[in-house]
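Heads up, one of the protein chains got dropped from this complex, but the rest are sitting where they should.
In order of appearance the chains are A and B, and numbering begins at 1 in each one.
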Amino acid sequence: MKLVREATAGTTDAGDIVVTVLPGDKPGITVDLKGKSVVLKQFGEQMKAVIQKTAEDLGVESAIIKAQDNAALDYTIRARTRCAIERAN
Amino acid sequence: MKSLMIVNANNPKILLDAVLYGADGIMFDLADSVPDTEQDAARLLLAEALAFLDYSAVEVVVRPNCPCQKDFELDILTVGPSKPCDFVVPMATPEFVAQAAALLDRVEAENDLPAGGIRLIPSIDSAVGVENVAAVIAASPRVRAVMFNAKEFLADLGAAAVGAEQLVYARSKIAVACHVAGIDSLDTPYTGKPDGLAADAGAAKALGFTGKVASDGKQVKTINAVFA
Partner (left out) sequence: MKNVLGREFPEYIEGYGQVKPFIGAFSSYGERKTVGARRQSVKPASQTPPGEAKLCQSIEEVFDRVGARDGMTFGFHHHLRNGDYVLNLVMKAAAERGLKDLHVAATGIFGCHGPIVEYIKSGVITQISCSYISPGPVAKAITTGLLQKPAIFRSHGGRPRAIESGDMHIDVAFAASPTCDPYGNVNGTHGKSACGVLSYIFPDTEYADYVVAVTDNLVEYPAPPPIQITQEKVDFVLVVDSIGDPAGIASGTTRVTTDPIGLRIAESAAALLDEAGYIKNGMSLQTGAGGASLAVAAFVRERMLANGVVGAFGAGGITSYFVQMLKEGLLRALFDVQCFDLDSVKSAGENPAHMLMSGSLYGNPHSRGAVVNNLDIMILGATEVDLDFNVNVVTGSDGTIMGASGGHNDCSAGSKIAIVVSNLLKGRLCMVRDRVTTITSPGETIDVLVTDRGIAINPLRKDLLEKLKDSDLPLTDIKTLKEFGENLTGKPDTIEFTDKIVAVVEYRDGTVIDVVRQPK
């Protein structure tokens, strides 16, 4: 899936995550995850991997993904990432 | 099903905690609870939640948008593969029920799901719906219950909501039709002051309803007690 515009999905509610995707200027997917340090220190790598895999599974080859977490679980991260990508397509 | 609790399908925290209220069924709302601009987000979130979270202890009901809107088809095709127990059919008419059943035929065939496994709960939201309730039930063998929406029904009549007495006819008609068909009947969600819930649920039960829609988690305990 090719990204043609910037798009965002998700809310700032507790348990949610705001995912913003932008078309990348070079091949590959970069993920920048921000949120509470207590969550990021323990789950940050796992959460980034979920975002990365969701994008890859949708066939995204180049993207910059920025996410602002508010303690989301994996299903929410997948849903918001996918929604942002579909909106950017 | 005694209690069917409405939850906003686009709220991750509510999706996570919905099973904790003791409701027999959870109705994940993709329609009124979700703004037009978030329809896609809610569908995706609900589909992921149904796959990830354990809802095996409750009956999973999805309320899609009205069949008169384009989101209806997308709602069923996106969430259907996650195998909810039932879909609501808003503004139910025999035609809309048939339309929903046809979409489910397709979902089940495309996803190797048992044919006819996903059931339907028509929602009676209008005067014509009340009058045709028996035909609505007969429109598909998938119909496993009927729910009543008094607010929309009164709006359709052009009557201001004043009390339970103005609902006697509609409630009776629905409860009797469901009883004859051997399916559950779910009374309208209660939106008044908390201390009036038990009386409202009791009035529905007295007319033959088997359960009631809970507009939030705090109502579940009372509803379960009334219909126990």
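By our rule, a residue touches a chain if its C-beta (ideal position, glycine included) is under 8 Å from a C-beta of that chain, and two chains touch if they have at least 3 such contacts.
The structure displayed is predicted, hence computed values, not measured ones.
Of the candidate positions A:M1, A:L58 or A:A71, contact with the hidden chain is made by A:A71.
Among B:D17, B:E73 or B:D105, only B:D17 touches the chain left out of the display. The chain not shown here touches subunit A at positions 14-15, 36-39, 41-46, 70-74. The chain not shown here touches subunit B at positions 16-17, 20-22, 53, 216-218.
Note that in this section only the chains that are shown with their structure count from here on.
By the touch rule above, subunit A contacts subunit B in their complex via residues 9-11, 13-16, 72-76, 78-80, 82-83, 86-87.
Taken in their complex, subunit B has these residues touching subunit A: 10-13, 16, 40-41, 44-45, 47-49, 51-53.
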